[in-house]
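Of the protein chains in this complex, one is absent; all others appear in place.
A, B and C are the chain letters, set down in written order, and residue numbers restart from 1 in every chain.
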Amino acid sequence: MKKHLYEEVGLTYDEYKMIVEILGREPNELELNLFGVMWSEHCGYKNSKAYLKNLPTKGGHILQGPGENAGIVDIGDGYAVCFKVESHNHPSAVEPYEGAATGVGGIIRDIFTMGARPIALLDSLKFGNLNDNRTKYLFEGVVAGIAGYGNCVGIPTVGGETTFDPVYKNNILVNVMCVGIMKKDKIFKGVAQGVGNSVFYVGHTTGRDGMGGATFASTDLTAESEEKRSAVQVGDPFMEKLLLEACLELFQTDAVVGIQDMGAAGLTSSTCETAARAGTGIEIDVALVPKREEGMNPIEIMLSESQERMLVIVKKEREEEVYKIFEKWGLHAVKIGRVTDDGMLRVLDNGKVLAEVPAKALAHAPAYVREVKEPAIIKEAEKFDVYSIPQPNDLNEVICKMISNPNLASKEYIYRQYDHMVRTDTVIRPGHDASLLRIKGTKKGIAVTIDSNGRYCYLNPYEGVQLVLAESYRNIVAVGAKPLAITDGLNFGNPHYPEIYYQFVKTIEGMKVACEYFETPVTGGNVSFYNQSEEGAIYPTPVIGMIGRIDDIEKAVDISFKNEGDLVAVIGK
Amino acid sequence: MLKAEIFVYLKKSISDPPGIAVLNSLKSLGFDNVEKVRMGKYIVVYLNENDIEKAKEQVKLMCEKLLCNPVMEEYKFNISEE
Amino acid sequence: MLKAEIFVYLKKSISDPPGIAVLNSLKSLGFDNVEKVRMGKYIVVYLNENDIEKAKEQVKLMCEKLLCNPVMEEYKFNISEE
């Protein structure tokens, strides 16, 4: 049976009918594709947003909560910290090096679009058992990819966490967090404000790479996954470095009104989201987009996920400044359109209208609440009696076994491959509870950590996520800093299974309670569903990235014993 | 002894940042008529083997198993006496 | 349009860590009769040029100036119609 066109772009019949109603007519093929990507799980948060809005997102320190490219927290003295976590699971499962590398690139762009200078990266990695050959290949590739990208851009990867468990064998998790620093009165947003302002395309050229990436991230991983992707995205960290410097230089002028990364769904998401946020419309001409391949059609141009590109909204008559700065850095900067007042995303090709859809309708996918069912394991786990495990006879043997387990062993093999010292701010390096960065010119520092515990969350998602938050909290406190806020990467299986959706819902509930208790609001994050292969779903794996502030960096403490003869004490229950 | 010269190169659809970097650099050195550059690997494998047909099969296997990543790359090779 | 296939490889006297790594991997995959592996670069340059002789001279220059570092590398190339 032939699939309907709407099915091919990942929409249901009901969604198709909604689109017809919104437009008052049948969508054409390009329009249908725009809806397809924007209403995908990856871009539209269809199955998560009804619950995400329950999370605590406000508090004294929060300058920017969820909804922008990244969240921002005030740390005093006029400074603010911008941070966010992002997943790149499916791309990394298919091509570990490039998948992980482009994941790093994406999250870095999210940070500097807000006006912040990225100062640190952290990674949370989940693989199958290391004695499996494919897993070894994925592990080596992912670590090399993160190193290859982060090291080249010159942002230190200062911490992370790594777990090996058979449950992640066919669906590895690669979550990356980036932290940036900025002056708190210099925040930039992804808004297409000011009718008549110019819409600029800057950065790398557009190719066919990563076509349909958002849709790819919104389905289970199958044997055909590789073929579904018309091409793997390849990162160009050097280009990213240029883009980073050029954008930060551009922000020094006041010519910029808004800016957004062309991440998943590239031009489509960046145009409709900036317009939707500002309540304006946007009109672009795909013929003007710098391309690196011949014969690309408008659908390909609108959906391409080529890396290292940005959409910048520039004040009328200030275009010259943009051209000058991007020329200095050897980058493309092309005016491809303008901000309009009609609320539409209008796509032209050499002036001819190809698509015309309300930007808000594209940017705001329908929200679903799915059926839930408590997984049997939760009741079973409650019955488990710890004391049923016999005391081991030989504790030495147990210790040796424990420290030789890859999950507990030192992760130096990994973080040695990451430049964790560049920028000379890393006061506490990886290998400790949290890492600590100084802020030159002040006495302040920022503590950062990223944590998760899939197994706990599997046994009880509500309690599990709270334990994860508590771990992050301890890590921050243990270096002498005060926890401020979190970002969350929520990794789950297919939300259409009631047990999985239950895990998701309970995770949000648990997180809400813990965030309120610890006074660490959520500033943003990422949801990755469909982490599932023929062999089943991964553990529910919420990844928590937490930051803290220390006012006197000299007072920081680390994990190592200092002097012979010092007293060793255990505190707590 | 046989010598296999193996060429591993990116599929057409895959972007090639190193190739673009070299292209730009060649242009700035004044090589104006360079249109495109693609970067790949040149792998020379010396085989303790006399039968060219057998060697061909082996090299094909090496490429498929290790040397070439079929998600992004393609390969070709030729075999000669050393 | 002409296509230049350029091969840049390490001098015999220079050690080749990637080559050794590939050799070991091939052996551990059971390719016992592999004697040696050397890794180099395969650079394809497309030239807007019809004169093969002219192209040869240009490519030679590209290699000497940029593509090959004579301290450690050598090169060869062939040119064909695209």
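Here are some notes:
Following the convention adopted for this analysis, a residue touches a chain if its C-beta (ideal position, glycine included) is under 8 Å from a C-beta of that chain, and two chains touch if they have at least 3 such contacts.
Here, contacts and distances are computed from a predicted model.
The chain absent from the displayed complex carries the UniProt protein name "Phosphoribosylformylglycinamidine synthase subunit PurQ", chosen from "ABC transporter", "Peptide/nickel transport system permease protein", "Phosphoribosylformylglycinamidine synthase subunit PurQ" or "Dihydroorotate dehydrogenase". Although it is left out of the displayed model, the omitted chain contacts the following shown chains in the full complex: A, B, C.
Remark: the omitted chain is touched by one listed residue; of A:114, A:152 or A:325 this is A:152.
Only one of A:33, A:233, A:426 or A:507 touches the absent chain when the whole complex is considered: A:426. Interface note for the absent chain: among A:53, A:183, A:373 or A:416, the touching residue is A:416. Touch with the hidden chain on the side of chain C covers residues 10, 13-15, 17-18, 21, 65-67, 69, 71-72. Mapped onto chain A, contacts with the missing chain fall at residues 144, 147-148, 151-154, 236-239, 241-242, 245, 329-330, 415-424, 426-427, 438, 440, 553-554.
Chain B meets the missing chain through residues 17-18, 21-22, 25, 28-29, 39.
The definition used in the following text is that only the chains that are shown with their structure count from here on.
If each chain is reduced to the centroid of its CA atoms, chain A and chain C end up 39 Å from each other. Per-chain Cα centroids separate chain A from chain B by 35 Å. Averaging C-alpha coordinates per chain places the centre of chain B 9 Å away from that of chain C.
Those residues of chain C that touch chain B in the shared complex are 1, 5, 7-9, 22, 25-26, 29, 31, 33-49, 58, 61-62, 65-67. The touching residues of chain A, counted against chain B in their complex, run 94-95, 98, 207-209, 226, 230-232, 234-236, 238-239, 292-293, 306, 330.
In the complex of the two chains, the chain B residues touching chain A come out as 11, 13-17, 20-21, 24, 69, 71-72.
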